[in-house]
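A short write-up of the structure that comes next.
Note that one protein chain is taken out, while the other chains of the complex remain in position.
Right after this comes chain A.
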Amino acid sequence: MQTLSFQFSAGQPAQGRALVGCVGSGDLEVMLEPGTSGTLAIEVVTSVNGSDARWQQLFQRMFSEQQMPALNISIHDFGATPGVVRLRLEQAMEALADD
C-alpha cells in the first residue's frame, strides 16, 4: 500500500461534493470536495506499490486537456487500471455537475 500526493493548477473552487466507485477488486473510490482556489490537490491511497509515474501521467493527460475547478480529490484504489480510473474521475465530475 502506498500514499501519493499530486498537485495541479486549477480555477475557482468547485461547488458541492461527490463520491463514486467502491474499493473493490479492480475498482476505486473517488471523492471530490471543494479545494483551495487555484489548486487541484489529489491524494491517492493505492494497493499497488510503485505506481507513482502511472498516476502522474494519467492525471497530467486528463487535467492538461481542460481547466479544472479547485478540488480536493481523494482516491482509494484497489488495483484499478488507468482506463477505469479515468472513467471514475469523469463519472465523479459528472456527479458534481448534477449535484
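We adopt the following convention: a contact is a pair of C-beta atoms (placed from the backbone, for glycine too) under 8 Å apart; a residue touches a chain by one contact, two chains touch by 3 or more; residues count from 1.
By definition in this document, contacts and distances are computed from a predicted model.
Of "Monovalent cation/H+ antiporter subunit C", "ABC transporter ATP-binding protein", "Malonate decarboxylase beta subunit" or "Fe-S oxidoreductase", only "Malonate decarboxylase beta subunit" is the UniProt protein name of the chain excluded from the display. Touching residues on chain A toward the chain that is not drawn are 1, 17, 19, 22-25, 27, 29, 31, 33, 45-47, 74, 76-78.
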